[in-house]
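One chain of protein is taken out of this complex; the other chains stay put.
Labels A, B and C are assigned to the chains in the order they are written; within every chain, residues are numbered from 1.
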Amino acid sequence: MTEPQKSANIVHKKNRLEAFSDGVFAIAITLLVLEIAVPAVRDSSTETLRDLGHEWPVYLAYFVSFMTIGAVWIEHSALVDALDHIDGVFMRLNLVLLLFCAFLPFPTRMMSEWASHVAAERVAVVFYGIVLLVMTLMLMVLGRHAEREGLFGDDMVDERKEEARVKYQLTPSLIAYVVAAILGFLSPRLGISLYLLIAIYLAIPLRDIRKMLRKGA
Amino acid sequence: MTEPQKSANIVHKKNRLEAFSDGVFAIAITLLVLEIAVPAVRDSSTETLRDLGHEWPVYLAYFVSFMTIGAVWIEHSALVDALDHIDGVFMRLNLVLLLFCAFLPFPTRMMSEWASHVAAERVAVVFYGIVLLVMTLMLMVLGRHAEREGLFGDDMVDERKEEARVKYQLTPSLIAYVVAAILGFLSPRLGISLYLLIAIYLAIPLRDIRKMLRKGA
Amino acid sequence: MTEPQKSANIVHKKNRLEAFSDGVFAIAITLLVLEIAVPAVRDSSTETLRDLGHEWPVYLAYFVSFMTIGAVWIEHSALVDALDHIDGVFMRLNLVLLLFCAFLPFPTRMMSEWASHVAAERVAVVFYGIVLLVMTLMLMVLGRHAEREGLFGDDMVDERKEEARVKYQLTPSLIAYVVAAILGFLSPRLGISLYLLIAIYLAIPLRDIRKMLRKGA
Partner (left out) sequence: MTEPQKSANIVHKKNRLEAFSDGVFAIAITLLVLEIAVPAVRDSSTETLRDLGHEWPVYLAYFVSFMTIGAVWIEHSALVDALDHIDGVFMRLNLVLLLFCAFLPFPTRMMSEWASHVAAERVAVVFYGIVLLVMTLMLMVLGRHAEREGLFGDDMVDERKEEARVKYQLTPSLIAYVVAAILGFLSPRLGISLYLLIAIYLAIPLRDIRKMLRKGA
């Protein structure tokens, strides 16, 4: 709406990037449920319940993938919200982030199907971890690109600083993913538990908590 | 757009939460159709028709799930509409609501596949009821959080009261889900019929009816 | 934004109805492709091509379903565009329209799978026609409800008249669906060809053509 924005040809509107990204995030997060298989029919309710219980690694993989995409979506919306405008490179980098988000149902299914075979599960956990790692990495790349190219609004200096704090939250998660993938190769169940912890950590509303603490002080 | 909103870092824009939620609701509601299997080919039209007729519990499960997600979406849009702004905690609670909505195609498929085995159907009906219960519960949690944190707009006092009325509509449905799940364990067909009634009850436009009655008075 | 709109509790914002409906239309139209099966591998390119060619009823069913949902989406967006506001009943009626749109991939798959068995195809063509009929019917019901409840904007009198013209386009299609379903029971291939013609007829931009003719006159 501002003058310089209108004249610049490289300025694309944010709305469609948001709509398209929200679409991909929403679909990827909802497709995950297709990977969960209904167990075969049993003659007693107790056996049926036990079969459902045995599927817990499948539910865990579903939950981890859901929470990770959810956390990435939250960070993504906070980042794009703080931007004044976007450029063509941002759109392409964003597409790479979406590529890995949309790909996540594949390693999730892999984890579910190979859950009971340690040798295969090992590979699945590392593969899965790499995809999660790249998703977080791409979020950081997007943030850095926005900062370097001055895509943040001038009246968003506070938000930009806030954005820097987001990166503090992302950086340890990158290291944690590497550690979790290595440990996951040795002990798959440990690996996936760590992925769950990272997803929960990423989903903690640090900004709000800090805000509340500041209010209280 | 108001001054206090701009300065508060915890204020996120509502648009993306709405777009993302609408995406998940729309996908979950549309994926349900994938769970319906086409019966095997028959040599006569009469047999084909009979086969289709035998699938009625599948259509019923489809219909109940569709109406429940639809009713939840209507309540969700009424709630978010009445909000002035949202905070980070609201975004996370919303994510949990979406988690259960996106998960619903799984118990729906379970109900379809186990429809002809009472022992397994028993488990499916209770499992399904719990997911429906948690969806409604999360809607209430979202409403309570919004009220406690003052997320409703100041000019929306009427809407806030209206929102309280929404909760009157939600509370009996919570109790009804518990009753329906217990009865559903004893008689699965009764259980799913009750879920249908609750979905229809949730979808009744009470607000509009009250409005019309007031107009008429 | 106008005063009366703010005070009325029954007024819901159109945006979310549009976003949710667009989501369901877009997903239903895109899920159709999952119903098309890749033929088994063959040793020669000629045989592979012939196998692909034999699948033509599948492509035709895909195309008819795609064009019908597309045409319904175009009419839906023209209708909602002309509305000043929506009420709760409109939201529920809209949900019923979406129910049948989201259901369409099922009869589409049925048509594909039963394409080579006349007795079963007969049933599929009638079943499919009924779903198409109800979709068009619900569009009319939505238009009538909007008119009766005065949901059109006051400055949209022209649009309202335009809307009436839309209904002229819908009414013959309803009759055509009944005729096509009856003929389809006798000759399935004839039935699906008629559905295709109706979809093409619905997709003709009558408004624009009339506009152009008026310009030329």
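By our rule, contacts are C-beta pairs under 8 Å (C-beta built on N, C-alpha and C of every residue); 3 or more make two chains touch, one makes a residue touch a chain.
Note that the structure is predicted; figures quoted are calculated from it, not measured.
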- Task: Give the residue, chosen from A:Ala40, A:Leu99 or A:Ile175, that touches the chain omitted from the document.
- Result: A:Leu99
- Hey, which of A:Met91, A:Ile182 or A:Ile209 is the one touching the hidden chain? A:Met91
- Provide the residue numbers of chain C that touch the chain removed from this figure. 18-19, 22-23, 25-27, 29-34, 36, 38, 41-45, 48-49, 52, 62-63, 66-67, 70, 73-74, 77-78, 80-81, 158-159, 162, 203, 205, 207-208, 211
- Hidden partner chain, residues of chain A it touches: 8-10, 12-13, 15-17, 19-20, 22-24, 26-28, 31, 34, 87-89, 91-92, 95, 98-99, 102-106, 109-110, 113-114, 117, 119-120, 122-123, 127
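The working rule: only the chains that are shown with their structure count from here on.
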- chain A-chain B contact: same residues or different, taking over half shared as same? different
- Task: On C-alpha atoms only, rotate chain B onto chain C and read off the angle in steps of 5 degrees.
- Result: 90
- chain A to chain C: how many Å between their CA centres? 36
- How many Å are there between the centre of chain A and the centre of chain B, using C-alpha atoms for each centre? 25
- Note on the structure: Each of the following residues of chain B touches two or more other chains, namely 19, 22-23, 26-27, 31, 34
